[in-house]
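Okay, so here's the structure we're looking at.
Here the complex is missing a single protein chain, while all its other protein chains stay put.
The block that comes next holds chain A.
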Amino acid sequence: MTQTARSAKTAAGEPAVAVEGLKVLYGERVALAGVSFEVPAGTCFGLLGPNGAGKSTTMKVLCGLVRPQAGWVRLFGREVSGGHADAGRIGYVPQAITLYDKLTAQENLALFGRLSGLRGAALAARMETVLTQVGLADRAREPVARFSGGMKRRLNIAAALLHEPELVIMDEPTVGVDPQSRYHIFNLVREMKTRGVTVIYCTHYMEEAEALCDHIAILDHGAVIARGPLSAVLREHAEPAVYLELDEPGYPEAPAGVTPPVVTGASPPQPDGDGWLYRLTAGHDALAVLEAVAGACRGQGLRVRRLEVVRPALERVFLKLTGTSLRDEA
């Protein structure tokens, strides 16, 4: 059965993953304190949070590795009580590279493929497909020990895709990889989405979440502090701003003599990169402020190089919600 056909079996509107009130304790330590979220089928869902927030524990609960003390998980409309009921529908890409260095890429894949129920020609065909997908087809017979960090990361992902899972859970899949491998991994995630595969993507890199995720949940201290479609979370937790760059002689090397205008509806402009940022004050519209800045510049005879309404970066929202204090894991 193909992935698309299998995904279609999820009832219309039914989320691929629904989590409600998850509580997990490791001894005295609270890892999850009532986590709830939903992941729409066929989307990429960003699971974000500082170290120790509960992301890995949440993923382990979804994979059936950790049994919650309270709450429930529903995968594709069916409640799971932990364990292996849905092992065939889930592909897990752990943060650690779980490959045997002394085995070849092919032997590692064969191990995971067989343990996922693949055999014979079907296994061989799938191995060829995923090796091609991750750009390692010509290195299939080499021991993993000879691979670079990026190649190992890609093979780590390939091992999770062998059995054509409907849900792929990726725990920081781009840690320590070069830009080329990261680009390849991004394409792989986008390709999965186009095939209807649901992806839960856990990362510390906010630009990755912005580039790949449709929905996000931000966890902190074992609880969800923000969730929803990415754009909605950004809208809810940060106002847009107006960005201005001038085109004056000697600018931006010698901007001292150049003063950006002050306008109503925004705080005084703050230097930001090569220009200035106008943060909106309460009740004001970004477009009105943009027009005011443009008019003021015209009035003062300043030539404008760039003037735009900018969406706040996810990183800013993340830091606003989780704070800036260090979170060293115990």
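Everything that follows uses one rule, which is that contacts are C-beta pairs under 8 Å (C-beta built on N, C-alpha and C of every residue); 3 or more make two chains touch, one makes a residue touch a chain; residues count from 1.
The criterion applied here is as follows: contacts and distances are computed from a predicted model.
Asks: Please identify the absent chain by the protein name in its UniProt record; candidates are "ABC transmembrane type-2 domain-containing protein", "PadR family transcriptional regulator", "Acyl carrier protein" or "Putative glutamine transport system permease protein".
Replies: Matching "ABC transmembrane type-2 domain-containing protein", "PadR family transcriptional regulator", "Acyl carrier protein" or "Putative glutamine transport system permease protein" to the record, the invisible chain is "ABC transmembrane type-2 domain-containing protein".
Asks: Which residue among A:P15, A:G46, A:P94 or A:P240 touches the omitted chain?
Replies: A:P94
Asks: With respect to the chain omitted from the figure, which of A:E107, A:E128, A:E210 or A:D272 is a touching residue?
Replies: Touching the chain that is not displayed is residue A:E107.
Asks: For the chain that got dropped from the picture, name the residues of chain A it touches.
Replies: Residue positions of chain A that touch the missing chain: 26, 57, 60, 63-66, 84, 87-88, 90, 92, 94-96, 98, 100, 102-103, 107, 111-112, 114-117.
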